[in-house]
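The complex is shown incomplete by one protein chain, all other protein chains being positioned as in the whole.
Right, chain A next:
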């Protein structure tokens, strides 16, 4: 079933009786060539590209709960490619290019909207840093533009430009950045994978790995044993728990990150805006709610909910940046579990167990990476070689010293 304008009109005239479920709900087969563990954004996109781009078959995806109930449904829906380091920036720009063609590729409306992002500048030092970052972005083929104070004022007249401590001096803008409907991304990938023959097996929790002579044989699950030649794990916040079943300790801590949405307002915020003096960022959804967030709570957590002090901190950031936000009421707050890595950058790599692969450590930047993460992980699974843009995202980089530390704070996951 392909979606098209003609189809929508035809269904509209016949009472919408022709729509079916977007994917099947199959039972697990005894054996597969590939099993992806985790039915979130990254797992689903991995399955999608493995079947569609790399033309592999006999693929299953197992998910403990329902498709897309984790962080793909809990984020602030922003995609951008404004990183600095060579290990990151080409990867995120690759992801940006996949975002740009995503809806046509998987024939699903993910509401991808390139409305731009502005990182605000408050000091001369910050301007130098953002000029350098902008140049790094241009070198990787991304777009970047340094805005003057007046240019920022033209786009966002409502900001507090003359805050006594943090006056706004300008901004770094990436016009191709934007937002997408996060659930739509999950559903689009799930449907695309299903149509290419991937078995999406829900309510199927992995309870153990069967490993013989250092090689993966299959998975023990709550729905019985499933054999597999290759297994790719993409379970975000639960990475530590899942990989412990394979006898591995990871350079990852799980932390809780909160996000917030206000009541619906008329269009007021043109794109994504980030505060450069505190940690606060905001965009506006198509329904009108202001979607915003800030720092992680800062302590290990698997609770999918945070505490009030961070809510206060985020609200203070919002008030400092755009005092008008004080007139809006907070509608909802929620939390997701982040796999915070030791250098703030992700891991897409094989593991010491032959046939077992790991995709983890996305910290709180996983949503924007969803397309490239799946593409590069599928590349690794299908060809046993890292994709060029993900070749530095290695599991052993901490031991060899080749960390990708954007923020330069070292092995302190709660500060990345």
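Annotations for the structure displayed:
As a working rule, a contact is a pair of C-beta atoms (placed from the backbone, for glycine too) under 8 Å apart; a residue touches a chain by one contact, two chains touch by 3 or more; residues count from 1.
In this section, contacts and distances are computed from a predicted model.
Of the candidates "Amino acid permease", "ABC transporter ATP-binding protein", "Sarcosine oxidase subunit delta" or "Phosphonate C-P lyase system protein PhnH", the chain left out of this view carries the UniProt protein name "Sarcosine oxidase subunit delta". For the chain missing from the display, the contacting residue among A:179, A:202, A:254 or A:345 is A:254, taking the whole complex into account.
Listed residues A:129, A:245, A:319 or A:411: the one in touch with the omitted chain is A:411.
Checked against the full complex, the candidates A:303, A:331 or A:409 give a single residue touching the omitted chain, namely A:303. The omitted chain makes contact with just one of the residues A:342, A:358, A:372 or A:392: A:342.
Within chain A, the residues in touch with the undisplayed chain are 239-241, 244, 249-254, 298-303, 305, 307, 309, 342, 398-399, 411, 413-414.
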